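Here the structure is laid out as structure tokens; the discussion comes afterwards.
In this view, the complex is presented without one of its protein chains, the others remaining in place.
Every chain is named by a letter (A, B and C) in the order it is written, and numbering of its residues begins at 1.
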Amino acid sequence: MFENILIYFVVIPLVMLGLLALCRDIKQIRAVAVVGSLGLIALSVYLLVDYLGLRAAGNEAPMLYTGSWVWFEPLNIHLAVGVDGISIAMLLLSSIIVFAGSFASWEIKQPKEFFLWLILLSTGVFGFFISIDMFTMFMFYEVALIPMYLLIGVWGSGRKNYSAMKLTLMLMGGSAFLMLGLIGIYYHSAPEGGQLTWNLLEIVDNASIPHGWQSFLFPMTFVGFGVLGAMFPFHTWSPDGHASAPTAVSMLHAGVLMKLGGYGCFRVAIYTMPQAAHELSWIFLILTGISVVYGAFCACVKTDLKYINAYSSVSHCGLVLFAILMLNETAMTGAIMQMLSHGLMTALFFALIGMIYGRTHTREITEMGGMMQIMPYLSVCYVIAGMASLGLPGLSGFVAEMTIFVGSFKAGMADYLAGAGSLRLVFTLIACCSIVITAVYILRVVGKLLFGPVHDDHHRQLTDASWWERLSTVTLIVCVAGIGCFPNFFNTLINFTFKPAIFSVLGMN
Amino acid sequence: MSITIPILILAIPLFMFIFLGLCGKKMSHLLAGTLGTLGMGTVLVLAYSTAFNYFFSGDPLFINEAGERLQYIVFNQTWLQFTENLTISLGFFLDPISAMMLVVITTISFMVHLYSLGYMRDHHGVFEKGFQRFYAFLSLFSFSMLGLVVATNIFQMYIFWELVGASSYLLIGFYYTKPSAVSASKKAFIVTRFADLGFLIGILVLSYYTGTFNFTDLTSAPVAGLENVYQVSLSTPESVLSIFQGSAAPMFMGASVLTWALVLIFMGGMGKSAMMPLHIWLPDAMEGPTPVSALIHAATMVVAGVYLVARLFPLYLMENSALVIITVVGALTAFYAAMVACAQIDIKRVLAFSTISQIAFMMVSLGVARPEYHEGLGYMASMFHLFTHAMFKALLFLGAGALIHAIGSNDYTAMHGLRKYMPITHWTFLIGCLAIAGIIPFSGFFSKDEILSACGNYSTLVYIWMSLVAFLTAFYMFRLYYLIFWWKEHKVHEGHHAPHDQPWTMSLPLIILAAVSVVAGFIPFGKLVSWNGEPYDFMAHFDWGVASISLILAVVAIALATVMYRKENPLPDKMQAALPALWKWCHHRFYWDELYMFITHKIIFNCICRPLAWFDRHIIDGTMDSFAILTNKASEAIRPLQSGQVQMYVWIYAIGAILLGGITILCLI
Amino acid sequence: MESVGSFILYVIVSLAIIVFSVMAVTSRKILRAATYLLFTLFAAAVVYFMLDYQFLGAVQIAVYAGGILVLFVFAILLTSHPGNNSAVLGSKRRILGLIASLAMLFVSAAALLARASLFAAKPQMEEVNMQKIGEAMMGTGANQYLLPFEAVSILLLACIIGGIVVARKR
Partner (left out) sequence: MEISAIYFLVPSLIMFCCGLYGFITRRNMIAMLISLELMLNSVDMNFVIFNRFLFPGQMEGMMFTLFAIAIAAAETALAIAIIINVFRSVNHVDVRELNEMKF
């Protein structure tokens, strides 16, 4: 079992948990967190390189590094792991954000407990991305959700109890749907008389879910994951939750956890039930299309920085699900890139907001102004994050959005010309409009918060970023710019891997 | 041709941006400025050598035996691969117009770099705060603009198009503590962004049908035997033609898809080139430092729209209706901007509207270019005007900058009679005015005259309309000139220095640009740039009738301005009183800004955003909360059963037992 | 056929049980209630005697009437303030109690009366003397009760300790 490299994505956090429990003072805690997350980054980079090497050597299997160990025999539950390019991209993203998050919570109160929960959460995240067994996947999913309640409830700010409760309950509600869906898939995972399985690869190979069941199970799983992906109208946990969460938790949650939703929608809902995905995608297309513009419009009038960013996340994550539903290779590539891009960018945003909030003790943009004069470093980072968010070329947002638009426009036109309705086309155009609205709310915030005269003279004494804050932001900015400048690397990484899946989906066209 | 020089042309500004952006704070102001200027100077030399090489070396890659200029892709690197054949590449495209643009951009940019060394400091020679940042942004802008013009494909153009917009945003908002500058930069970005939405959709439509982003695939034919070399052709390649022409041409809502795509792409051009109704950002953009206005909002970025249409011109030729739309939009904008320019007080605003009007000239010129009229005179004229306009408008802006620097105000009412104090500025400004008014032998005369004759070939109505605009142009420019330099004696306030000419760093660019403005008209432009690569001898087609009429109009306009504004007199006030409504509307720019404010703030903000946010908080979130409340209520309802009263428990237990027992017993009996 | 004397005794005893138990649960003075309980317990002891279980009757009197009731009296004196009557019962609660107890009464009475024919007259029985009880209690064979006896003794021990622990002043 331990000869499989993927296991270490769970082992390292678990070891970190153990070490954290032994830590005596904050220095040791920081050391454990930093060394551990560096280890995770190293591991994921090694995995990336090794993976590319294997692919270059002509390994065409849909998942590499697969391994499977029986866990509960009667229900055929395994601890099954395996990765493709998408999972690797997500693992890389998660490890980077955990790293940046550790630095962003450098001076948190009650650090030991905080980091224990945070690392437990990331255990869940890593476990989720390496699993290919639906049951273990679900288990890790829950492991990632529960610590959120405590992290927000204890270390949060504002209406933290309400927000923590709301977030947890809504996500749990989503998991309820999800569980129904997963169990349904399990009971149809093999042809009559065959051995039932939770393993995604086997389920896809068997392709034995009856059509009628698909149209019931697809919405279940899609909504289940979609709640975490902040799909309209199940997004309201996101503004409140993010507004109350401490910095690192916001980062991790918006940066990685919301991606669990998109990843799950793709990997479970669409991967296993392509027919239903094809037939029912229109419902979710409408919902996600609405999310895209709706989140952006809502962000235009909010005055709380975290609310603005949370609504912006609704908009961007809506774009992820939207692109996935286009069932088009380019759009799906774009969706994965948007996940990466949004993860990094929004983590950067939340880190910066947390740092600004930590100094000014307010998040109302009406109570701040002229931050550029007071904390130039943070302000410049904020402008960069904003530019990434509104899709400036050279930063990650642009490539992701353009890939999505090109792909979904293609899907939309193909539908339209084939006489299959203009829904996709219309919603593609509507989603395109979001680039303008995004510009409006980003520039509104930048203008009010960073530029202009200093609003409050008390703010003049505030200091600029400390070294750990700089490290945290620089890490994220470098990644954002890296994706933005060299998109083709990620494009091929993602694109090469999910072709078989895509073809099985497109085969339905 | 080696690819080192082209790469350096792009890499040096980019490096300068990163270097000055990261390390600028650590170095002295002067060092940063000098480094930036030197960098730009190097780029200038490289770009000149590239352009010279392209135009005059006679290399078979650039010109064929028939003397036709060719298009050459110096390098093309895949940047992002969407599908097997749909790819965004970053490359370097050399053809007549891109070579010409390289010259224009590097010249103006270098002038502005040099000029800013003097401009961006106060009278005591203290550099402004953020001086290094200013040079970093200038470098970023130069990089983006150069990348835009050498784009090998439409998506590369879009990428740099966006970067140009962002650097323009940063530069307009350079004085970020000034709320008006912040809102102007925001406005500029959002308006152009809106236009870019059209551009993007246009690109998507075009690429969906043609399956390519490459300009060469869309507009030109490859030359046999030479790699990366293409014929500049009038008709688009067969592959593209076959998609869009014939009875099977795809239609959408009554118009052909190509028309839609081209009009949408033109919409992007309208945004960047400030065509009505997307022009509102440009006057406000004057909040930026004046050198920025000269670089971005007069000479380079604003002509990107013209360049875009010129780049895709073979496609536009396929769709007459798209060209008609361009002509109409251009003509209306030209007239509107000229009218408004007559009634502005802020000298930079006058110049801004003059810019809008002149760019509209170029657009009209492209719109009226047809193969049947003098081999597409309009295209060549448009490019020529782009070139000359860049020079003299930059000159005018830099001159205005010198005035503002000396006076400390944008308002001509604070100036008046400055000719004695600032002779260099005065003479160079006069040359600029003469050039834009179209007086022989200044450069504007030649280019404008060709535009007018192209219009005359196309339609008399357009010709008369544009001549009227030319007349207004001469009038408002000289109104401005007289109001700044004549009108009445300058009053030097006590305790202030008398205004004086500027340091050499500022004067030198003025003099160079003035010299260029004088002689640029004699450049055999048609030999270098034409729409199909064949040299075009415009002296052979020179229409003396049109030339003399336009010259007469310009002289009459100048005379009128002289009468009205040379000496202080009540005539202007009388005019104003005679046509109060017209003056008011012109002065308020026909209330476009107010209309936009109404739409964005009153309608979109108050009628869409706020209700949506309310809906989200109260309806959607309310529904979610009401689930929670419902659950709570239900639990409250059944909670009293667990009262903690042991007697109640016993009672319930007893009753239950009795019932069960009773039923059993009744059954047994 | 019973003698008239024993029948009269029966009537007195059963009346005593009924009356005193009713009074024990309705009296508003708690000490009186305890006293009525005592009478009820005595009456029960008499019933045991009538049924020829003399030892049981003796234990009833000794443990119940003698031991437990003393505990009650102590507890009452410790916890109630003298002269305090318990509050008049709310009618709602009384009705609830009446419903439950009357329902119980009717159901059980119906069952009893339906099966009344099963019960014949009191059969003859050998006297249950102390020796038999002792043997039953101390033996381990069939129908012998050493294990429960020991269990009860442990229980009582635990109870003593528990009582001390719980009631001890901290």
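Of note:
The rule is short, and it goes like this: a contact is a pair of C-beta atoms (placed from the backbone, for glycine too) under 8 Å apart; a residue touches a chain by one contact, two chains touch by 3 or more.
Please read these numbers as outputs of a predicted model, since none were measured by experiment.
Looking at the complete complex, one finds that the omitted chain is in touch with B, C. Although one chain is not shown, part of chain C still touches it, namely residues 1-2, 4, 6-7, 10, 13-14, 17-18, 21-22, 24-26, 30, 33-34, 37, 40-41, 44, 47-48, 51-53, 56, 59-60, 63-64, 67-68, 71-72, 74-76, 78-80, 86-87, 89, 93-94, 96-98, 100-102, 104-105, 108-109, 112-113, 116, 119-126, 128, 132-133, 136-137, 143, 145, 148-149, 152, 155-156, 158-160, 162-164, 166-167, 169. Within the entire complex, the positions of chain B that touch the omitted partner chain are 639, 642-647, 650-651, 654.
Everything that follows uses one rule, which is that only the chains that are shown with their structure count from here on.
Chain contact topology: the protein chains form an open path, each linked only to its neighbours in the line. Between the interfaces A-B and B-C, more contacting C-beta pairs are found at A-B.
Put simply, the C-alpha centre of chain A and that of chain B have 37 angstrom between them.
Remark: chain A residues 165-166, 169-170, 232-233, 235-237, 240, 294, 297-298, 300-302, 329-330, 333, 370, 372-373, 387, 390-394, 398-399, 402-403, 405-407, 409-410, 413, 417, 429, 432-433, 435-436, 439-440, 443-444, 447, 450-453, 487-488, 491-492, 495 touch chain B in the complex. Against chain A, in their complex, chain B makes its touches with residues 78-83, 86, 88, 155, 159-160, 162-163, 166, 169, 173, 176-179, 182-183, 185-186, 189-190, 193-194, 196-197, 200-201, 204-205, 207-208, 250, 605, 608-610, 612-613, 616, 620-621, 623-625, 628.
Residues of chain C that touch chain B in their complex: 93, 96-97, 99-100, 103-104, 107-108, 110-111, 114.
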